[in-house]
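Coming up: chain A.
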Amino acid sequence: MNEPLLRVEHIKKYFTLPSGRLLKAVDDLSFSVRTGETIGIIGESGCGKSTLARVLAGMITPTAGNLYFKGQCIPAGKRNRNLQRAIHLVFQDSDSAFDPRMSVRESLKEALYLSGQAQGEDNRRIAELLQQVGLENRYVHAYPSELSGGQRQRAAIARALATRPQLLIADEPVASLDVSIQAQIINLLADLQEQEKFSMLFIAHDLAVVRHISDRTLVMLAGKIMEIGPTEDLFTHPAHVYTQLLSDSILPAKPHKESIAMTPHLWGKDISAAGCLQEIRPGHYVRREI
Partner candidate 1 sequence: MDKNERAFTVVGAGRRKEPDVIPVSPWRQVIADIPRVSAVILLLVVLGCILAPCIANHDPEAFYLQHLNEPPNHEFYFGTDMLGRDIFSVLWYGGRLSLVIGVLATVVSSGIGMVYGCVSGTAPDWLDSALMRIAEILCSIPYLLLQLLLLACIGQAHVISISLVIGVTTWMNLARIVRSEVRQIRGSEYVLAARAMGGGFFYILRHHLLPNFISPVLFMLVSSIGISMTMEATLSFLGIGLPTEVTSWGTMLALSTRALMTDSWWIIIIPGCFLIITLLCITHIGHHLRREINRGSSNL
Partner candidate 2 sequence: GSQGGNAGKTLTFAGPDYKTLNSILNTHDELPSLIFSGLMKYDGQNKPVPDLATSYDFDKNTLTYTFHLRKNVTWHDGQPFTADDVKFTLDTLRLNKDIDDEISDNYKEIKAVDVVDPQTVKVELSKPSAAMLDYLTIGILPKHCLEGKDIMTDPFNQKPIGTGRYKFVSWDKGQSIILQKNDKYYGTIPKIDRLIFKIIPDETAKAAQLKSGGADVALLNAKDAATFRNNNHFKVYDCQTADFRAIGPNFKNPYWQNPEHQALIPVLGYALDKKAIIAGVLNGEGEAAYSPIQLNAVYNDPTMDHMDYNPTLFKQRMAALGWKLGSDGIYEKNGEKLSFSVDARDFEEERVDMAKIASAQFKKLGVDMKVNVVPKFNWKTMQCCLIGQATPFDPDAGLYNFFYTGAGANYTDYSNSAVDAALAAGRNSYDVGMRKNAYIQFQKAWSAHPAFIMIAFIHGNYVATNKVTGLTTDRILGHHAAGIFWNVENWDISE
């Protein structure tokens, strides 16, 4: 098989809390991202999704583990500029993702400058980027505080695209947006992916969105992978209890007061993150206790 774009091997990120306790935010994750595909990552709040994203984007150094970028091994903490430029992150909170004292233009310029792109064509490239993400040109000099959430998110995507990434990590890019804008952003990401042919890690807590956009889905709990597999397979036949719980919790926008039974049998249940991954169907792994 040909080498995936990015292979993540046994990556770990532990935080030492002031109380001395070790918090295993990301605990021994391994998976790979193929060129052009979209992997959805779901999991409850605090299960380590953002930490994983930051580790992959090189914003924090992992405790252990290796990355293989196009087959080339990059040990923890030793990233080169190539890799740095190839992976870009769109933050969960677009509010704090921009320097409040830089206009959209300045932020984009910074990204261009830092990723070492041609200096002379800044303006053209910025206009192009804004047009790509559908942000009207009249916002180019606006400051982040003057933009609405959706516009800021577009600007964030534009900034990510500026570096021409090969892997775009979108950390809950639509979490703070409304349905109507959410649809715009998701469409935008899908379109851009088609144009630019990058791979994408799409983190979300809205399962319907993940199901909609991703080719494969990764379910996380307490820093570990619970289940990973092709999206449709995973959603239609969830194998792990936790995945089942999640997919049962999806509330379809249909009046269904009486029709859907509540799922009390899962509520009290202790969901264990122990065990190891087993392949139950081709490409579909589930954590099981042995």
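Picked so that all candidates are chains of the complex that A comes from, given by their letters.
Going forward, a residue touches a chain if its C-beta (ideal position, glycine included) is under 8 Å from a C-beta of that chain, and two chains touch if they have at least 3 such contacts; residues count from 1.
For clarity, every value in this text was computed on a predicted model and none was experimentally measured.
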(request) Pick the candidate that touches chain A in this complex from 1 or 2. (result) 1
(request) Under the touch definition given earlier, write down the residues of chain A that touch candidate 1 in their complex. (result) 54, 57-59, 81, 84-85, 88-89, 91, 93, 96-103, 107, 110-111, 114-116, 136, 138-139, 141-143, 146, 159, 163
